[in-house]
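FYI, not all chains are in this one, though none of them got moved.
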Amino acid sequence: MSKYKIAVFGLGSGQIDEAKGQQAFLLGKTIAERGHYLITGLAKGVTEYASKGAKSSGGVVIGVNPNEFENIITADICYDHTDIIINTGLGDRGRNVISVRTCHGMIIIDGSFGVLNEITNGVGENKPIVVLRNSGGVADIVETIMNKLKPDYKYFKMADSVEEAVILVEQLIKSKS
Amino acid sequence: MSKYKIAVFGLGSGQIDEAKGQQAFLLGKTIAERGHYLITGLAKGVTEYASKGAKSSGGVVIGVNPNEFENIITADICYDHTDIIINTGLGDRGRNVISVRTCHGMIIIDGSFGVLNEITNGVGENKPIVVLRNSGGVADIVETIMNKLKPDYKYFKMADSVEEAVILVEQLIKSKS
């Protein structure tokens, strides 16, 4: 089976509870176990746990950095559990352009306007997007948004579990090629 | 009164009706009459009419180009009625990063995922955002999105008319400084 670059985007720093952290960890772990690369935006919270999960089963994690240099310390950034850091120096929204263009598909757990920005980039670039149902934040309204603005978008799915999310994003990616 | 850079973002090519076109024209005209610069993303549709309106009363229109060069012909681009073209070569979403960072505030008429992308950029960059109520598309769901994801965002307002939209965005910009 092909090796894809799968991005995980989700709720950022400070606000993440234990259960959501474990979900994100399992997501990263599953992505790695199925042989894919994990793409992140180097955020704290969901992304950090996903990276830890991917590394726990020997995956390769690529973090797209809003900063010009590695190891610039800012409130929302976590450089841990990452193999390869891509320094963009384009700021948060500029970084999102690169991370979304780079991934073959993305999986969303919770999140606010930053994640919605990544979703809008994804639709614009025709990327597969899978959202973990009931994970909170943008996950609770993404279907409303899709139904209103682009009901015919073929590369969007809701998933009921982490495992299903990975399977669905794989299928959507495959369906494009 | 200060001269601001006010962006107009809205429904793109092909789908715009006469009434919406006139609304966009009036919006551009009002922005220019009140002494502001009009920032656009050089899209067809709403943006094109707004630029025409601004030029009709001697305004200055600055268009932020997704393409590397001027006058590259693509389906959604209109270079007319524009004084100064900023060539980014960053593609559609990359261009949105620059146009949103550049404006002091933005006014939305209708629009789909491209406009929602500009709104999410705007929230991320702390920009004043005014949406014309009942103008369709994203305008119909933006309050739902705001209430869910960032109910405390101080720089967001709905407007009932073009004139009110310009006044409100001016007030929000002033309130930041």
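We just call them A and B in the order they show up, numbering each chain from 1.
Rule of thumb we're sticking to: contacts are C-beta pairs under 8 Å (C-beta built on N, C-alpha and C of every residue); 3 or more make two chains touch, one makes a residue touch a chain.
Quick caveat: nothing in here was measured; it's all calculated off a predicted structure.
A.B. asks: Since every chain is the same sequence and 2 are placed, give me the total copy number for this complex.
C.D. replies: For the whole complex in this structure, the answer is 4 copies.
Here is the rule we go by: only the chains that are shown with their structure count from here on.
A.B. asks: Distance between subunit A and subunit B based on Cα centroids, please, to the nearest Å.
C.D. replies: Those two chain centres are 29 Å apart.
A.B. asks: Spell out the part of subunit A that touches subunit B in their complex, as residue ranges.
C.D. replies: Per the touch definition, subunit A meets subunit B at residues 90-94, 97, 100, 112-114, 116-117, 120-121, 123-125, 137-138, 140-141, 144-145, 148-150.
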